[in-house]
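Provided herewith is a single structure, encoded as structure tokens, for subsequent inquiry.
The complex appears here without one of its protein chains, the remainder shown in place.
Here the chain labels run A, B, C, D and E in written order, and each chain numbers its own residues starting at 1.
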Amino acid sequence: MSAGHAHGAPPEMEPAPAVPSWRLLATLGFAGALAGGLIVTVYSATLPRIEAHRAELVESAVREVLKAPARWDTLYLEGGVLTKTPSAGADRRQLERVFLGYTASDSVIGAAVTAGEPGFSDVISLIFGLEPTRGTLLGMKVLAHKETPGLGDKIEKTPFTSRFDGPATPLRGVKSAPSTPNDLQTITGATISSRTVVNIINNATSRWQPLLQAYLRGGTP
Amino acid sequence: MSDQVPATFDDFLRGVWRENPVVVQMLGLCPTLAVTNSVANGLAMAMATAFVLLGSNLLVSSLKKWIPHEVRITSYVLIIATFVTIADMLLEAAVPVVHKQLGPFVALIVVNCIILGRAEAFASRQSVKRSLLDALGTAAGFTLVLVLLSAVRELLGTGALLGIDLLGPRFEPWVIMVLPPGGFLTLGVVMLVLGWHAKRSTGRANGEGAA
Amino acid sequence: MSTPLVVTASPHLKDRDSTPRIMWHVVLSLLPVIAVAGFSFGISALLVIAATTIGALVTERGFGRGDTLGDGSAVITGILLGLCLPAGLPLWMAVLGGIFGVGFGKLVFGGLGQNVFNPALIGRAFLQAAFPVAITTWPAAGQSFWTLRGDTFAFPFTSAQTDALTEATPLGLHKFEGTLTPLRELILGTTGGSLGETAALVILAGGAYLAWRGYLNWRIPVSVLLSTALLATVMHTVDPTHPDAWFMLFSGGLMLGAVYMATDMVTSPVTNTGRWIFGAGIGVLVVVIRLWGGLPEGVMYAILLMNALVPFINRMTQPRVFGTRRRVPG
Amino acid sequence: MWFTSGFAHGVHPPESKELTAQLPIRRMAYPKEIVLPLRQHAGKPATLCVKVGDRVERGDKVGEADGYISVPIHSSAAGKVVDVDWWPHPDGTMAMAVRILVDPYAPQIPRPRMVPHWEGLSVDEVVQAVQDAGVVGLGGAGFPTHVKLAPPKDFPIHTLIINGAECEPYLTSDHRTMAEYPKRVHFGIRVMMQTLGVSKAVIGVERNKPDAIEALTRTIPTDLDITILPLTVKYPQGAEKMLIHAVTGHEVASGKLPVSAGVVVQNVGSAAAIAEVFETGLPLIERIVTVTGHGLTRPANLIVPVGTKLRDLLDQCGGLTADAAQVIAGGPMMGLAQANLDAPITKGTTGIVVLARQETRTERVYPCIHCGRCLDACPVFLNPSLLGDLARVGRYDEMTDAHLSDCMLCGSCSYVCPSNIPLSQLFQVSKAGLRRAQASAP
Amino acid sequence: MSDLTWILLSALLINNFTLTLFLGLCPFFGVTSKTETALRLGTANVFVMVITSTSVWFLNRFILANAPYLRIISFIIVIASLVQIVEMAIKKLSPTLFRALGIYLPLITTNCAIFGLAIFQTNRGYDLWQGLAFAVGAGLGLTLALALMASIRERLDLADVPSAAQGFGLSLIIASCLALAFMGFAGLGAG
Partner (left out) sequence: MVLDAILILGGVGLAFGILIALANANLTVWEDPRIGVVTSILPGANCGACGLPGCRSFAEAAVAGTIQVSQCSVATEASRDQIAGYLGVDAGVAVKRVARLLCAGGTDVAIQRAEYRGVATCGAAAAVAGGGKGCTWGCLGLADCERSCDFGAIHMNAHGIPVVDPVACTACGDCVEACPKTLFTILPVDQPLLVQCKNLMVGDDILSQCEVACTACGKCVQDAEPGLISIASGVAVVNQELAALADARAVARCPTNAIVWLSGAQFTRAPVSEAA
């Protein structure tokens, strides 16, 4: 509005002359196209880096919990069975998966399993390495959590994480030093969070271990 | 109030202090409180917001002649959403850790009232130059508050600033500061101080001592 | 007659009770509780209570309106805050709790009578959220009087350095270890816990005295304790691993909370119906948080949550006016 | 029994009635000057009918009733009208008043019968006679009694309730009336019952006056259905709605008059006054006043000529003590504090109470701590705490919603409030503020 | 605790949208001077959240599966348009309902709780029912927070609040106290 209108009626006050609807649509269409174009351009430009980051994230996590495997297979859960090659029609992104790691000599190290459950503040999600035949743990890494900084967030740090190298499932969270192979010492002041980690692993193990064993036996459970 | 009015430094300053989007206009509170538990997050959020603000103010003010009145809000929203999407992707590509920390709040810039507010109240009526200054000022004001809040919260809550330990290992962190109540509390204290200051200055203006 | 006549509005008479008188009586009735705390946890306990009280008083004096120390309410806030902290808490934290409780729990609302939340509990909630470890480090009861439990004299803003003899509270033991403390120990207070947790009988006696004088409304503690016991019994019957009503009643801060904190008239409903609802709400929340929550104890949060509901409860339970069928809209 | 003879809530202030409860009623000596405000009753003030310099006899009219809800004013002494001007009124304002210099040598003998004999009068004539005699409620409000004796036809009345509760601390005038003149009370009731056409009357008397109950019971007329109902000792048992609740068990609906519940309430003093008027033939020119309090030298129950200045009355009782601080017209719970001892006794003055300094309210007011005591005290079940908060910020509309209009300003809430908040005063002011707001609204 | 119950309770109490996730603060501070209004706004919010959740699920499932980069822009278009249509429909069909709820609809569109709901639901990969539980929990949580705030502010309207604290400052302190109290729900149903 111009200064001349500062106190009077602004131009659009009289019933404004109707803007033809084709102009409205055209404007919006143009804006939409422009937006779409811009977004797609930036998307294409950033996609490689973003994908790389994500892949790296998964990779490093799997590497960490499986003790530096030489290679690994991604197994998909389809129709209650683990398979390396899901049927053609299935959308891979919709399927649950685990990562089965091998040594350089192609013997199975174990499987990296992701799982999550509510902790003290919100869902804790983690990945852990499981030796499927004996049911011992290889390692654990917290992927996402909202636990209290300074308390619950100790679950993603050593020494807590290092306690998952070797214990047998099902785990038992204890407050003092472990006395059996199944014992896992929880964090004082964050008992809830550390217990949640224990529970997540136990629940996930009881679900995935039979599936993995079946896969390794090459049949259905 | 139009192109005849030349761009002045005041266009910038106004947003920084006198019409500060957060502490004066009380807009954009959600991101302000949600991301200020560390300076890094606060800064990233401020930058992303500034980017969207500048971009949308620029586009809105340069396209204002072409956008029919009836669809202007819709167009603004489209423009803003575009810049937000871009900011979101750029952040994820550049600093994935921070992007993860900010969670959905980058996307939420779309509904940050500050941006639509500036687009509608200023950019849609002013010259490109003034709109840019206005956007810069508003962004600076927003950044100022975010950095101030996040500095207080991070320092007290962890003893560190930008992750650098400042208060020494024996400092007992005030965990509350990085928790939700601490967010409300910190901004609350800022508002109390501002309120107290305002009361004192009006008290003086009236020739009375501060009671 | 030398002085001019006084003119006042009717009524020209006034009963003897006054707000300061009520407050100081509460302080008086708390003295035995403090004594028991001192007996159980020694000098540290008394120091913590002194520190919270000083924090409360200094804040009230510094930021309150005029001379309000005389009304005694800040002293109560200080003492009650002290009574729900562990004995070994560094004193600087205790002082901070007192400052925060009175400053942000009371004075920003306008001081005595205007606050919505219980100031002592706001102070404690602040401390618990700020220093969750320090505030859940419970020194064991029953050492010699002069033993310092924990890092009482830690330099301000630094963390505890010494490793004192600590002991889990009965509720912590139950929640995290699944062990039940015998009722006898609970009642005698020979367990770990906050200062005021270990004096159930003295607290009940103090409450009875205040209720008899009309200085606290008996409906609230009765309603809190009844609803807690009832719900606990139901849950215990459904699933015997849940503790029974006696354990629920005598563990943790329930007694102190029910008798001294839920009854703060400023932050509880003004109507009798409202008081029953308020108390029942606290009881239910306590049991819910204790049984299913992340924290072993829920009295503080239960009271604070119900405090937030008080304006609502007051609105819903306005008295029915004489000669009408409907209630006053709040 | 207790269920029907009391009410919920209320307070127990110290009674302090022992100062005068056993002192027989005496007649006070005539003062040198009397002052008769033309406004001594609810309704329209009387209109002046004498002029400066006129000589009046005892019982002569000095003011005419102005309309139906009004009564005439009569001179309580023989003397000369010396002035007609504004004069301090016991309600704290100034009012037009007739000053009469009492003739020191006059025998103070009234003119022959000015009120007709009761026997044989029709209902309308009785009502007219009561109005002409200037009888108003002696319970305090001063509502013209004849109006209450002629209720609208569409409200059938079944019970006459006589208010002998005298729940105000200190006051004993009704008590002494019942104990010393029970027959007169019964005669008054007879007149009222006949006029109202009711067959049933109940006298409510608080239990702390056993001698009054005994005297009334002893003299009860055999031909009338009169019940004497002992009441719980609690303030404000004498408030109309509380009394009706105690007698009938019903609550008078909010905003309604007692007639809507089929009852009429009259004070025992009013009953005795009607009896006296018809017995002596003299209009209402004197009344029984309790002069008492810990700030007074010689408490007494006195028959006082209407128009006697407080100063003269107090002097007759030995004057104030050194620590006297407050002079109250009426009881200490609802009476009015006096700033000016030149104000006269009016027809509605039940007593004069002089409080000593230590009895007066302290000044320090604390904020409301929401203890809820006021809710437990309020006999009409209001929320004085909320009303007080609303009053402080002047939110009158919301006070109306919270039934401010039902507050009878009994002061129970102020009495119990530990924070010393002058609640009933706030409500009094709010009612006035509300009236003004409504008046100025279109 | 069953999955759906936990999602609902979590959004309602444990991770209350307003008090712990800082979503929807504008109405929380702006439209809470009257309890009545706050309750209505909250109700309108539940309504919009349910609509949002459903439409976002359809959008994600059928249209955006291959174009995640268009989420933000599509969500905002869809939410804004739907709310506008609903607003018009209510205005036409029930003027009383419009008076009570409809006038809050435009305010809700630009409220980040709605948008946050869409984003969270997408990021967490909720299915339709989970999404609905989440929407109802979040909406009720917002309503609860609004109602508590409003009733407290109504009480404090009558209090003698120091002038420096009046207004926004006090509201923030109340919010802080409420958030402290809500920490009592932390860990509910965990461990």
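Here is the rule we use: a residue touches a chain if its C-beta (ideal position, glycine included) is under 8 Å from a C-beta of that chain, and two chains touch if they have at least 3 such contacts.
None of these values were measured; they are calculated from a predicted model.
Every shown chain touched by the omitted chain in the complete complex is listed here: A, B, C, D, E. In the complete assembly, the contact with the undisplayed chain comes from D:336, out of D:246, D:336, D:371 or D:408. What chain D contributes to its contact with the hidden chain is residues 85-86, 88, 92-94, 336-340, 360-361, 363, 422, 425-426, 428-429, 432-433, 436, 440.
Mapped onto chain B, the interface with the missing chain covers residues 1, 24-27, 69, 73, 113, 116-117, 120-122, 206. Summarising the interface, chain E meets the missing chain with residues 26-27, 29-31, 33, 37, 41, 59, 63-64, 66-67, 69-70, 73-74, 77-78, 81-82, 84-85, 88-89, 91-92, 95, 103-104, 106-107, 109-110.
Here is the rule we go by: only the chains that are shown with their structure count from here on.
Ranked by how far their CA centres sit from the centre of chain C, the chains are topped by D. When every chain is reduced to the mean of its C-alpha atoms, the one closest to the centre of the whole protein set is C.
No other two chains have as many C-beta pairs in contact as C-D. Chain centres here are Cα means. That of chain B falls 69 Å from that of chain D. Separation between the centroids of chain B and chain C, computed from CA atoms only, is 40 Å.
Shared interface positions of chain E, defined as residues touching 2 or more other chains, are 69-70, 73, 159-160, 165, 169-170, 173, 176-177, 180, 183, 186-187, 189-191. With touch defined as above, residues shared between interfaces to two or more other chains in chain C number as follows: 104, 108, 110-111, 113-114, 126, 129, 132, 294, 314. Contacting chain pairs (ordered by label): A-B, A-C, A-E, B-C, B-E, C-D, C-E, D-E.
Those residues of chain E whose C-beta lies close enough to touch chain D in the complex are 157-160. The touching residues of chain A, counted against chain E in their complex, run 35-36, 39-40, 43, 91, 117-122, 191-193, 195-196, 199.
Chain B meets chain C in the complex at residues 167, 170-172, 174-177, 179, 181-182, 185, 192.
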